[in-house]
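I have a structure here, written as structure tokens, and I will follow up with some questions on it.
In this view, the complex is presented without one of its protein chains, the others remaining in place.
This part shows subunit A:
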Amino acid sequence: MSTGTPGPAQSPTQEEPTPNATQDVIQVADTDRLVLEYLKVRGYKAAEEVLSELMEDDASESNKASGSNTISADELISKIAVFASKPSRPGENVFKSTPNVLEGLVGMNNPTTIHDLIASLGAIGAEDILVSDPTDKHGGYRELEAWVEGSLDMYQPELRPVLFPIFCHFYLDLIQAGYKDAGRSFFNHFSPQLMTNHRPTLHHLSTLTLPAHVHNDDLAQRFKNEKYVVKMSRSGLSLLIGWLTEGSSGEGTGAGIGFSGETGKRGRSATLGVVNNHLRFDVTTASSTAVTPNSWEESTGLLSSLIPQNKNATTTLIDPRAFNASAGQLKLGPTPLSEDFQTAIKEQAMIDRELSTSYDFNYNIQPTVPGTIAPTTAELLPHPPTFKTLDVRREVERVRDERKRIRLEPSTLTAIGVNSPAAATYRASALPSVCVYTLHDVPEGAPCIEFSPDVSTMAAGFAESYIRLWSLKGEKLRGMRSDFQPSSVKDAASLRKLKEKGGTTTRKLIGHSGPVYSLSFDPLSGSAASPRHLLSSSADGTARLWSLDTMTNLVAYRGHQNPVWDVKWSPMGIYFATASRDRTARLWSTDRATALRIYAGHLSDVDCLDFHPNSLYLATGSSDWTARLWDVQRGSCVRVFIGHQGGLSTLAISPDGRYLASAGEDLAINLWDLGSGKRIKKMTGHKASIYSLTFSAESSLLVSGSADWTMRCWDVKGAGGLPNKQQNGAIVNGFSSADANKDEIDSSETTDLLATFPTKRTPIIKVEFTPRNLCLAAGPHLSPDQR
């Protein structure tokens, strides 16, 4: 391209001289004349003048430059392609960033078709005016929907996800252009089909009705500025592109309706515009039949902002799997114990052993989990180098708990089928015993309930800003007197004398100035003794440390500007983490008033968090529908888990450190493999928000508590999936639609749901396994007259 391109005065003028610039003078006779004629007809006088000038310039220059006088049509097109894909004004011209379209154009070999090409390019100038016509979006979407519905069954699962982003963009475009009523009718017309999968997003979009809303809304801006990733197989993509450009799919039955007429063409180009500017296809080599119904959840959406991007990388990652693979291997093994510590534990165990039972000296003090790498002591968070008596007692107790544990093996139950008659005999070995602590007379509900690790104390945080403690053993909870001289305290006995007289089995801790959203008992004493500290987080933006010896508040950790949704001790005490509405999670140590680390990256509230058992990693769940795993020390995100279709409400990491279970507002529980970051399965069955998750000590059983007044047990190792449709279909046939509906509800329960335990009007807001595999659950009883 020896000559300069003319100034970008107008879209058509910019495009049309292009062939001329690349064209050899010799061919002026046939092609450029056509262009000139075309411009004349169209009335582009300025362009015409520029073109004729350039033709003269070219004639002189190209005579010098090139010996050969002909350029093949292919070359010409490829040059146009370069030109056309120059992003001078992105979003203005649909053909600019359309290598795919140009691929299709390469087929045209003779110069006369260039005329057609120019004609179609020229039409776009007019289209800029017409693009705001609301009816073409309506028509375009209807055609697309009809085409997707009419496509072959094997392609439907991968073509269907394309509908949603196009719908959203059309709707936003209409709203942004100020067509409120057109947007509303478009929404009402087409949203019902998308409701099943995208209810939350659609509801949010439906609230946007003015252009200003679109400008201010986070989600709308993400739609505008980010590419929506859709996973597709190569054949699926080529079908789509083929249909968009040709107007027919080339795929048999009912699919070849395509666009017709001028309105159809505009509708198509509107669709094409969205596909080009806002969609990104993640092309897989996998055949389209291998796509499972739920896999789109993991690879579809506005992913680029959810996935942490490498600063040095030139390309943006759009596949969470690619990121998870690039983030390196995780050390998921259990915490190492020092040699000294181990011998101390063994000695203590010898002293403590019960006479009746022979103690197994070779018992596994240092547990190992196959298939994981254990971290070294140096990699752990810094802890005091020496160990205390309490530490030894805790570890001894842990080993004892492990020995006395009720073994739960749900896989045997799944193997023979939960409902088969033989299952009754296996239930006892598969399912836990559950003890429910029901709170009565709670007017506003209790946002959190927590059990101490030794199950001696229960704490509940209330919306009325206070925390209440109960001794579950019936002991009196006594604080310290405040009227004493520090000099009079000499030894433990004199300190004991300072305890309050009397007291009750329950106690109120007052200090917060907003609803208390989360509590955590310190894990230092384990199941050997009652805990000495309690952490709480509240809507007032603070986390507070309470001493259970004095029953007073010790520290208020300020740093978050917004409500703190969750707080958790690290598995070895001293450190703790908080999750807040300000989109960050923070790591604190109890002896410092400021945060040690800030984990930023979530796009919305961080709602819940959990430490990995070896305290190297921290998992957070957010309202941006993702869960992330952070390296606690480095503060970097090492895994991102995409797949929920709603904000996350709770999550739990299995005691063996290999799995993450997360529950979301989409009422599903997802099980993730931490090592690979892949989703293992999706468990559904709950009918309301899931409030709490916990793994049994062997990590074989997952228990969930929910607002639907039930507690459910899930098999972790089972394959899961929805029950076989065939089985139900045979029964459903010939019955009324009411029965069929009921069937659908039933079939939302995946096969790995082992048991459902309903309660009497008690939402289960906390479930927890004791170290010996007894399941504890807690919730407030809602009296029927209460709203």
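Simple rule for what comes next: a residue touches a chain if its C-beta (ideal position, glycine included) is under 8 Å from a C-beta of that chain, and two chains touch if they have at least 3 such contacts; residues count from 1.
The working rule: contacts and distances are computed from a predicted model.
Novice: Among "PRELI/MSF1 domain-containing protein", "Proteasome subunit beta", "Transcription initiation factor TFIID complex subunit" or "Cytochrome c oxidase subunit 2", find the name that the UniProt record gives to the complex chain excluded from display.
Specialist: Cross-referencing UniProt, the chain left out corresponds to "Transcription initiation factor TFIID complex subunit".
Novice: Out of A:V442, A:L509 or A:M683, which is the one that touches the chain we can't see?
Specialist: A:V442
Novice: Which candidate, A:W565, A:W625 or A:F641, sits in contact with the chain we can't see?
Specialist: A:W565
Novice: Among A:T271, A:T578 or A:S649, which residue is in contact with the omitted chain in the full complex?
Specialist: If we include the chain that is not displayed, A:S649 is the one touching it.
Novice: Can you list, in ascending order, the subunit A residues touching the missing chain?
Specialist: 180, 184, 187-188, 191-192, 195, 199-200, 202-210, 212-213, 419, 421, 427-428, 430-448, 458, 460, 462-463, 468, 470, 472, 506, 514-515, 517, 539, 562-563, 565, 581, 605, 607, 623, 647, 649, 665, 687-689, 691, 707-709, 711, 713, 731-732, 735-736, 739, 742-743, 746, 754-755, 757-760, 763, 765, 775, 777, 784, 787
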